[in-house]
Structures are given as C-alpha cells and as structure tokens.
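In this view, the complex is presented without one of its protein chains, the others remaining in place.
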Amino acid sequence: MHNVLLTGFEAFDQDTLNPSWETVRRLDGTLLSDDVRIVARQLPCAFEQAPERLRQCLADVQPILVIAVGLAQGRSDLSIERVAINLNDARIPDNLGHQPIDTPVVPGGPAAYFCSLPIKAMVRALRAAGIPASVSHSAGTFVCNQVFYSLQHALAGSAVRSGFIHVPWLPQQAAQAGSALPSMALETLVEGLRIAVLTALNTEHDVLETGGQVS
Amino acid sequence: MHNVLLTGFEAFDQDTLNPSWETVRRLDGTLLSDDVRIVARQLPCAFEQAPERLRQCLADVQPILVIAVGLAQGRSDLSIERVAINLNDARIPDNLGHQPIDTPVVPGGPAAYFCSLPIKAMVRALRAAGIPASVSHSAGTFVCNQVFYSLQHALAGSAVRSGFIHVPWLPQQAAQAGSALPSMALETLVEGLRIAVLTALNTEHDVLETGGQVS
Amino acid sequence: MHNVLLTGFEAFDQDTLNPSWETVRRLDGTLLSDDVRIVARQLPCAFEQAPERLRQCLADVQPILVIAVGLAQGRSDLSIERVAINLNDARIPDNLGHQPIDTPVVPGGPAAYFCSLPIKAMVRALRAAGIPASVSHSAGTFVCNQVFYSLQHALAGSAVRSGFIHVPWLPQQAAQAGSALPSMALETLVEGLRIAVLTALNTEHDVLETGGQVS
Partner (left out) sequence: MHNVLLTGFEAFDQDTLNPSWETVRRLDGTLLSDDVRIVARQLPCAFEQAPERLRQCLADVQPILVIAVGLAQGRSDLSIERVAINLNDARIPDNLGHQPIDTPVVPGGPAAYFCSLPIKAMVRALRAAGIPASVSHSAGTFVCNQVFYSLQHALAGSAVRSGFIHVPWLPQQAAQAGSALPSMALETLVEGLRIAVLTALNTEHDVLETGGQVS
C-alpha cells in the first residue's frame, strides 16, 4: 500500500476549528486505487513545533505524495501555492505565543523552493469540476509558509512530489464573524482536495497555461 | 393551503444559469407546515417583462409572503436587501437588449420602499445556522432592484410581507470564470433560503440589533 | 453675493481629523464668479446634533447650492451619493456615544430622497479632469446618511439643489492605520470638490449616461 500524506492545521487565532484539518481528516483512509490511500495528519499552529511534527509524519507515513493544507482568511478559492520562502515574519503570535520576525525557516537554506506538483493541471482539473481554484505566488510568512518551506526542503532531491494548498473559511466561520469574507462549503473543499490529489498522482508533466499575475 | 412565493431570475449576461433560480426551484413545493407551502416562479431578466410577470405571479399564487431572489456577482453571503429605489440605471443591457438610464420603476411612485420582512431576525437566524448573511442597503439599479421595487409597490398597504435577497455566484460559475470572486454552494443557498422564509413567517416583530453601515 | 454651502464633519471613531472637513475648509471663501462664493461649515458627528446644526447653517448661509461631504473609509474615489434613506442604523456609537438602531431620520418622512444635483455630469467632469469619481447608491445608515436625508428633506420643493459626496481617507490616515485601504491626496479632494460645485452650478439638465450598478 502506498500513502498520500495530507496535513491540516489545528485551529488558531480566534477560530475554534480549522477548515484545513476539517477537510483532510474527512479524506483520511480514502482509497484512491487498489494500492494508494490517503493518510491525514494534524500539525500544530506553532513555529517551534510544526516542522518537527511534519518530519515525524514524513518518517511515519513514507508518502509517495504530500500536500499540506492551511487556512487563508479572505481568499475565496483553493489556492495552490507555487513558492515557499525561507522567511518567518509573524504578524500575530502563534498558538504558543511566539512571533518570530525576520528569521529563516532553515538557517542557510535556499531563499525559496518551488512547488513540485503539476499545479496548472490541478487548477484546470478543479475548475473543470466546478470548483474555484487558482495559482498563488505567496503563502505568506506565517506557519503555513514555514510548513510549506520545511516540506519542500525535506523532500528536495527526492522523487516525492509535494506542495501546499490554501483554503477559504468555512461558511460557519464567516457567519460567526458576521463579516463579508468569502467561504467555501466543506463538501466542496473535500471534493476539491480529492481531485487535487488524484490530478497530482496522475499527471507526469504539467500543462502549459498561464496561472500568472501581472503584479 | 397558504403559499409562500419565491421568485428567481433566468440567466443573464455571460452566465448559463442563475443561482437565484437554481435555489428557489429546489424549494418549489416544499411544505413548511401542514398548510404552508413554497411556490417558486421564474422571472425574465428584462426590464419590459419582469414587473408584469411578477404581477401575474402574485395574482396566480395569492401568497402570504414573498421573497424575490437575484444574483449579486462578487458578494459572498446572503444579502437581505433593506431598500428598493424608484430608479432604473442599467450599466449593461438586459436580456432583451434594453438599457434604461435614469428612468423610474413606477412613474410618480415614491422614491423608495423599505423591505417589510424582519431582516435582522433573518440575519441572526442564518448566522446561527452557520450561513453567512448580512443586511444590504443597495439592491443596485438593474432588474433586481426593479423587481424589488415593483414587489413592494404592489403589496404596499397589504398585510403580505415581502422583500429581496441577493445571493453569490455558485462555485461552478466562479470556477468557469477563473476569477477570485466568492461563491456559495447550492446546498447552502437552499438551506439558507429555507431558513430565511421560516424566520420571516415566524417572526412578528423584528429584533433590534444593528445591521448598519457607516458608509 | 450668492453662497454655495459646503459642510464637512468633525473627526470621528479612531481618527484625529476628517478629510471631509479638511477639504471643505480649504474652499471656504473661494470666489467661483463675481457674485458666487463658497461658505464652509463643520457639522458634529452626532445624531442628536447634526440635523439641527445643518438647519442653522442653511438659515445663516441662505445658499443657492448645498453639498454635504463625509468620509467613507475604504472607498477610493469621490462617491456622489444618489439616494438618502429615512433610516438610522448605527454600527458604532457616534461622538456622543449614541447608537440609534432602526429609527427614522424624520418620523413620518418619505422612505427616501434622491439627490437633486446633476450627478452624471459631475462624474463626467471629474473624470475628464483626471479625478476618480463615481455614483453611489448607498450613503450608509450612519450620520452621513442622516445629514444627507435631513438636507434633502429641508430643501424638498425648493429651487435649491443639494446632495452628498463621500470622500476617501487622506494618505496620512491610511499610513497611520498601516492598512491597505485606499486614500486620496488633499489637493485632489479640494480640486475635485471645486469641480463638482462648478459643474453643479453650471449644469441645468443632467447628461444621460449610466452610473448604474447591476447589484
């Protein structure tokens, strides 16, 4: 049996749940074929703990593909992140009260890693299935980017492809906040992540179509 | 048997479907109690036809409550409209190619009508159910506002309460457009509209809590 | 000598100044022709005081044209308001700590008044001068709308035309907040308001071009 590792985060800031974990835990154990299944694991939203916990997950699960998932308040679609940068710059404290400013994720590491997933094919497949998706060129500078960078660093040079997807708030989070921020239904998130994983597994060479931003 | 009338629009502009009609048609025939049911009707997205078609629906259905529903591209929640204004000012042509500019909905009619639904109670009930909702103070100046004004004008002075709700794009519309505009799942829209109707039926006096905007 | 009355508000909420007052006070005393000059007056940002103070200004100045100006945080252009509604619904307390919810501006007054300025000609003239401007269909439900409604109510039936313009933050306000909200330079605001006044004075019949919103 081959494993696809999906990670999601525990709740952070004002929230009582995190759509990234709610999504991936519903896919835990899903069989994608006779010999490929999804394994979901939760990561802490804490700079000091998340990278080490990620490395444990990688060692335990021995995945053939990894997608880390996180929440991006205010975004309206599945954002497939293209680049992880070697920088922590926390606007707010993490769940342990730490707020690193202008520190590297990995001292001495390269400035950035690109996602190794076929991101254009994934966006195309998601949109074809009626699920809003796009390429993003910044995963921020908080624990999401830290985990994304740590993941790409850990797997650099290996044959295991990996990346990061940001997801919107759940409807109940937008409802509770009483704000006008966008949200996405859990069912859409789960189906979207399933499609993203399948597309990543089944696409050897990415398609060539723009996902760019002028600025 | 008492009827609640819900109206939705046909598709317009670039779209091939309209979430307002997709939502209300799924509620058509729903029994809300032993003697109250929902009747859904479609309205054309055309200034010349929509008000007359609305009047026919009112005459046919003899409703005890009416909620007209329309699409608001770019909004992220169920927007309960508070005020309908006596003004057509079309930024784009309607489905018949007409584009009235600065004409009244009803010549000689009052400048505006307020919604007669318990809108604060509806927003509260929707949020409590985990469905993003808010009060809006402009229904625009296109066919949506024309229908809303026509509805309030037709029922002015009657005991039948009525109003208008704007809904976001469906996910497949945002996916097809490839844009970053927000969307809402059809299941959420249907459940939200059901809750809105029930709350309107069961709330005699609206709650007093702010839904205001500073500007 | 004929007077054009411009009003601006004192600072409110977290701000230490208000761009509406900063703008109009710089136009105070400006001669627009041999016998027309601008008179600027400040209004309190308080529901209990603003309408009465406005009426005093009207009585004192005996204007031939009135434009009230207020701040709209988050807007990026000169928003010429089209409609004032008979509703106070304060999301936050005013400068006296009052927060009216769902009360009328004028008990028994009409639901709304339309602006009596040539708003399309004003937008056209501003854009031609390189100053961002648009028509808005909601002035909110706070003191700005209250003043706008009170103004239209006071002058209803008279030959004196009047309206309301919302302006963005000043750059220093956006800078201080550290947010990504738009702003406009004071020089642009002052020149824009001068053009708006001149266009209103010199345009008998408004131009027919859309300023509408689909929703």
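Per-chain residue numbering starts at 1, and chain names A, B and C are given in the order in which the chains are listed.
Throughout what follows, contacts are C-beta pairs under 8 Å (C-beta built on N, C-alpha and C of every residue); 3 or more make two chains touch, one makes a residue touch a chain.
The model shown is predicted, which means the values in this text are computed figures rather than measured ones.
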Considering the entire complex, write down the shown chains that touch the omitted one. A, C
Which residue from A:Leu65, A:Ala139, A:Ala175 or A:Val197 sits in contact with the chain not drawn here? A:Ala139
Touching the left-out chain: which of C:Met184, C:Val197 or C:Val214? C:Met184
Answer key for A:Thr30, A:Gln73, A:Asn95 or A:Gln176 versus the chain not shown reads A:Gln73
Write the list of chain C residues that the hidden chain touches. 75-77, 126-134, 170-172, 174-176, 178, 180-185, 187-188
Residues on chain A facing the left-out chain by the touch rule are 13, 70-75, 82-83, 85, 87-92, 99, 101-102, 110-114, 120, 135, 137-142, 144, 166, 206, 208-215
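Keep this in mind: only the chains that are shown with their structure count from here on.
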Numbering shared by both copies at the chain C-chain B contact, with half separating same from different: same
Distance-wise, how many Å sit between the C-alpha centres of chain A and chain C, to the nearest whole number? 46
Where chain C touches two or more other chains at once, by residue number: none
